[in-house]
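Here the structure comes first, spelled out in structure tokens, and everything after it is commentary.
The complex is shown incomplete by one protein chain, all other protein chains being positioned as in the whole.
Chain naming follows the written order as A, B and C, and within any one chain the residues start at number 1.
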Amino acid sequence: MGNAHRPYLFPLLLLIAGLVLLAGCGSDHRFVKKTTFEDANAITIEFAGPVDASWATDKSNFTVYEKPDPDILLTIQDISLGPDQHRVTLTFQDDLNQDQPHVVTTTDIRSQGRSIGPAVLTVKKLYMGYLLSIFIGAMVISNFVFTKYLGLCVFFGTSQRKSTAVGMGITFTMVIVVSAMMAWFLYQFVLKPYRLDFLQIVVFIGLVSLSVQAVDTILRKVNPALFKAFGVYLVLVIANCIIIAVPLILADNEYNAFESLMLAAGAGLGFLIALFLMSSVRERLDLANVPPTFRGLPIAFVVAGLFALAFLGFSGMSIF
Amino acid sequence: MEADKPIQQEEKSSAVEETRHNMLTVSVSPHIKSRESVEKIMWSVVACLVPPLILSVFVFGLQTLIITLISVASCVAAEAVSQKLLKRPVTIRDGSAVITGLLMAYVIPPGVPYWIPILGAVMAIYVAKHLLGGIGFNIFNPALIGRAFLMATFPVAMTSAWLPPLRDAAIFTYMGQGVDAVSTATPLYVLKHYGVQALMEQFGSMSTIYRDFFMGLRPGCIGETSAFLLLLGGIFLIYKRYITWHIPVSVIVSVAFFTWIFGGDTLFTGNPLLAVLSGGVMLGAFFMATDYVTSPTQMTAKLIFGAGIGALTVLIRIKGGYPEGVCYAILLMNPLVPALEGWFKPKRFAPPKGALK
Amino acid sequence: MTTDILTFPKGGAHPAESKELAQDQAIEPMPTPDSLEILLSQHFGAPADPLVKKKDVVVEGDLIGEVTQGLGANIHASVSGTVKALGMSAHPVLLKVPSITIETDPEAEARVFSPSDWTGLSKEDLLARIRQAGIVGIGGAGFPTHVKLSPPPEAEVDILIINGAECEPYLTTDHRVMLEQPDAIIEGARIILTILGINNCHIGIEINKPDAIEALSQAAARASSNGFHIQVNPLQVKYPQGSEKQLIEGITGRQVPGFGLPFDVGVIVQNVGTTKAIYDAVVLEKPLYEKVVTISGRGIARTANLLVKIGTKVSDIAQYLGGTTPDLGKVIMGGPMMGFAVPDLNIPVTKTTSGILFLTEDEIDTHPHGQCIRCGWCLEACPMGLSPNEIGVYVEAGRADETSQFGVFECFECGCCAYTCPAKRPLVQFIRLAKMKAKK
Partner (left out) sequence: MPATTKSNFQLVSNGILNENPIFRLALSMCPAVGISTSVMNGILLGIAVLFVQVFSSCTIAAIKDYIHPRIRIPTYTLTIATWVTVIDLVLAAYMPAAYKEMGIFVKLIVAFAIITMRLETFACKNSVQASFWDGIGMGFGFMFGMMALGLVRELLGMGTILGYDVLGFRPLLFFVLPAAGFFCVGLMMGLFNYIELTYNRKKKGT
């Protein structure tokens, strides 16, 4: 390729990533300003203008379900409309599981006699907090290595030295963010619309190889020094099951672009943290008088078990 | 199954040549050494841990003594057996296994079956300590690993065998009784699930609560209840310079601080004093987080380590699946110690240029 | 004179002083033994070449050994008598070194030296006298003093420090010298100041020797009329207060960089004993062939501060003082923190011997050592900010060659770490091993 392209390559990629991200954060419906959970068993929808009372208070105009279970519709007990006719509060029979996003589907919204079209609204608790909880969750609380037991081959293979561990962790984080975003894009805009879900595995693993190749090429051209430091780990990335687990999880949970980004970044950084801790521990254990039959991998497994025991402290934790 | 001779043995014997020659000892300087020794430190810690045990006998009954003795005995036995198996010198006299046994017993509920600590001892001493190279190389606090193991193995007993304090010192009350008949809820459990109002209904007015909790008249683990006695022991250890103030103070301050911010219904309304008195904070701060092997050596690192423990404790208490989080918080900070040691090194005396990386 | 009580900021230990055993014993000349072995390697550098043959007759103070190439110092006969043998003798550190054995002539009279005026002498003449007298740093490794007093021209030396800290437990040699001959020390300091061409001198003394501080302050006041600024600085009692780098930092606040020398920060340090020897060499024109040695410890019948002829054997000293006790466990040449244990008493005193300690089994530590428990006390104690615990662990794991990352070569083996270690780990020994292995 011509040399002239080189400086534009990286910004271009950033731009594409930005566009992908923007696609994910479009408003649910232009007439809806905000949706929030109210109390333990209510959802409030705030509209941009006044809505008709006859439409708003009719229970049959709203269907609500938890995002992972579209088949179970929640029973709406009561609907109340605020005095300025902007706010509609749906009260439910049972308490809502607010850790899960809920989907509210409405019929044609009617405002001052006009029809504004139906809306599919996603209600989430404290959106930034939700993103943060995905991020922290993937990074620490349900760390992929110590609580989900994924990526172990690479984890044990590259945690012998601190320098190797950090190199691997950084490389892995880069690749997983790139590949997860591409996977999200393909899943949302190709696989799902064309009902090709069953090709998930083939497509995702293909994407991973592709992004490994892409990062390889870009690094080699843009920053040869960095490539020299991290290039060796690129091959290993593909053998790490976290890299395929993350796209599968974000497809399963129907995450949007931001959520996917958080999950991917959290998983990558969580792997980096796990690697760093493990490598610093193993460097110390190198000096220890470990029984000969346990030297090397066996003792690393025992230590990882101790880590997992400690991480049990996070079980049952939900931040937001 | 580890019948092999540790390979370092040879290195060691050549490294330390202490010979007696014409009845005169020849060895490398210094020829005088301080009077302190590992044994002295360890047995001092044991001594500081005895008063809470005596109190718990009067508060929870005689079976706490039996549980503690079984725990200590099984830890010492596990240490001796592990060291024999691994062909290492048996060092049960140094008291470290006794401390492990005591601490493990102190963080389990007073109404558990007597044999429970035996399993914990195997995990704590053999797996968490001797497989990793013996004292000095155990990355995690063995007593807490033992407790976490028991927690995972006997979740019901370990989270429900709480006993209401005896007010009449009738120490045989709970002996041989089924636990279910008398079990109660710990203050932190009540606080987490029902709030301060329920706590006051169960334990009386706020001033009564502070007084009782400070003295140790409350449901809780065997050795964690009496903030007063633990504080006394901890101050003695600080006075003897066996531990420094950094870790205990930073743990307690950060628990209080984060509870104050996040512990209430809204921000900045938590009750820091209650948080410090009602769980295992005192025991953890003075006796567990300060374990030499599993805590950093540099002062800044100690402060960070302690603050991390406090923050994680509050996080687990408020957001986690358990009402109390001190033990897990310490376990989660333990593996950070080698990294902290790498980040915070002693300040070198004018090192030659280029010698520091 | 009142000043702040100074010390170095980082590390250090407080070993039991045990100075009360000998500090009140006035300096006492020891009668000449029947024969003595004068080692030809008593200084930093190559051994001296003998200038006498077997059966030669020598007189007290005669030059009998000379170093012609490289660093070294002259060796003089300590007694009048006949050369009996040129052989090998035991040395506390180097094990076996060449020596000259002299059989004392019991009839010979002691030489008498009378003071002369030195103020008219040039810098070169003064240095020549010091060189001629064979003076070395008698508090430490025996670095030739005339070399030390000739810093390279680019070094801008502005402070002279006289080291009277004597921080090693048991030792009281410097203490007694300061107490009994304060004027000689001040005179010696003035000689050094003249050589260096400066006028600022600090004398550092630990405050556990208040009488010495008093004596030197008065002597300094008496002599301060002629342009020299000599000041006594009381120092905190903390080991290793007398270590060169620590002393310089405590008094001047300057830090000597690693592998550097004091003149890099404009300071020259001389020990009190060396200063006294310089006085002897310049004013009395007396070579360095006898020195004050503290004989202490609970393993000897009588403790003393003896003026001993160099070459006198430890066994003769022990015999003179009434013999050793049955529970004697260890004999140390030097202080208990940095001195060398010797296998038997058949070993002669050298120019750098500041004390001979006869320690009983109770006084020494014979605990077996355990594994490092990472208490961090050695990190607290190390005055150089090193990590003795890590070095020890690396050495035990057979990875001594990786220890230079902990600055193992900056260690001057003061022994604070091993002293404080509750697991009784021989950390200094580990560090020496590490130095040997890491050098390769």
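Before moving on, here are some points about what is shown:
Methods note: contacts are C-beta pairs under 8 Å (C-beta built on N, C-alpha and C of every residue); 3 or more make two chains touch, one makes a residue touch a chain.
Here the structure is a predicted model, which is why all the values come from computation and not from measurement.
The chain not shown here makes contact, within the complete complex, with A, B. Residue-wise, the contact with the chain that is not shown comes from B:Phe149, picked out of B:Tyr106, B:Phe149 or B:Phe203.
Touch with the chain omitted from the figure is made, among A:Val103, A:Val166 or A:Ile205, by A:Ile205.
Contact between chain A and the absent chain runs through residues 147-153, 156, 198-202, 205-206, 209, 238-241, 243-245, 248-249, 291-294, 297-302, 304-305, 307-309, 311-312. Where chain B meets the missing chain, the touching residues are 1-4, 119, 127, 149, 152-155.
Criterion: only the chains that are shown with their structure count from here on.
Averaged C-alpha coordinates give centres for chain A and chain C that are 70 Å from one another.
We define each chain's centre as the mean of its Cα atoms; on that basis chain A and chain B are separated by 37 Å.
Here the spacing of chain B and chain C, counted between their Cα centres, is 48 Å. For chain C, the set of residues that touch two or more other chains comprises 393, 396-397. Multi-chain contact residues of chain A (touching two or more other chains) are listed as 287-288.
The part of chain C that touches chain A in the complex is made up of residues 393-394, 396-397, 399. Across the interface of their complex, chain B is touched by residues 10, 13, 15-16, 169, 245, 249, 255-260, 328-332, 336-344, 357, 359, 363-367, 369-376, 379, 382-387, 389, 393, 395-398, 405, 407, 410, 413, 415, 418-424, 426, 428-430, 432-433 of chain C.
The touching residues of chain A, when paired with chain B in their complex, are 162, 276-278, 280-281, 283-285, 287-294, 299, 302-303, 306-307, 309-319.
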